[in-house]
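Note that one protein chain is taken out, while the other chains of the complex remain in position.
Right, chain A next:
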Amino acid sequence: MATTGNKNINSKLVLLGDVGAGKSSLVLRFVKGQFIEFQESTIGAAFFSQTLAVNDATVKFEIWDTAGQERYHSLAPMYYRGAAAAIIVYDISNQASFERAKKWVQELQSQGNPNMVMALAGNKADLVDTRKVAAEANATGFVLQLTCLQEEAQQYAQENGLFFMETSAKTAANVNEIFHEIAKRLPRVQPQNPSGMVLMDRPAERVASASCCS
């Protein structure tokens, strides 16, 4: 949930999308500036935080990765709980992954908070270059397919209140941009949810002073 105060906004951001669409790669690129070509399925770390400064506020994203629970449709409802933003990721070279992305949007519309900022990321946009190169050298079926999918995604995003970007975790294209755009779109004043406490293995004084939460 997004909480505000002194223009510090904390917001939970969830990633959704087909296995292999590049959810973890997007986060790794954004948080650590890394890209690993043959990224193993997510193990050991599925909770990142990263702070972004936008014009009028500092936004701290708490980013949740699916930890592979989406593979057999076993994502826990707590995943969506209190999420202020979501990035739905598909692979631009894979029509099936776009169809799955639409399913995730539906899932979010039924389970998530109605004011959630949703971004549709057509990932692996480095393949766009392949698209252009190939287009110049006579369009192949593959290229046509990529272009069609891009138009379809754009239209789908418009109709469903998402914003759309093609990203590449590999080249970093549009990665910071998509998070930045979400940060700009987050509501500055959120309805006050009853707030709770997070248990920590730390002394109270330190927690109070280092509190990320306002």
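Assume contacts are C-beta pairs under 8 Å (C-beta built on N, C-alpha and C of every residue); 3 or more make two chains touch, one makes a residue touch a chain; residues count from 1.
As a working rule, contacts and distances are computed from a predicted model.
Colleague: According to UniProt, what is the chain that's been left out of this complex called? Choose from "Guanosine nucleotide diphosphate dissociation inhibitor", "Vacuolar protein sorting-associated protein 26", "Nuclear transcription factor Y subunit C-8" or "Heat shock 70 kDa protein 14".
Modeller: "Guanosine nucleotide diphosphate dissociation inhibitor"
Colleague: Going by the contact rule already stated, which one of A:53, A:76 or A:148 would touch the omitted chain in the full complex?
Modeller: Of all options in A:53, A:76 or A:148, contact with the hidden chain holds for A:76.
Colleague: Using the document's contact rule, name the residues of chain A that touch the chain not shown here.
Modeller: Residues of chain A in contact with the hidden chain: 3, 42-47, 67-69, 71-74, 76-79, 81, 193-204, 207-208, 211, 213.
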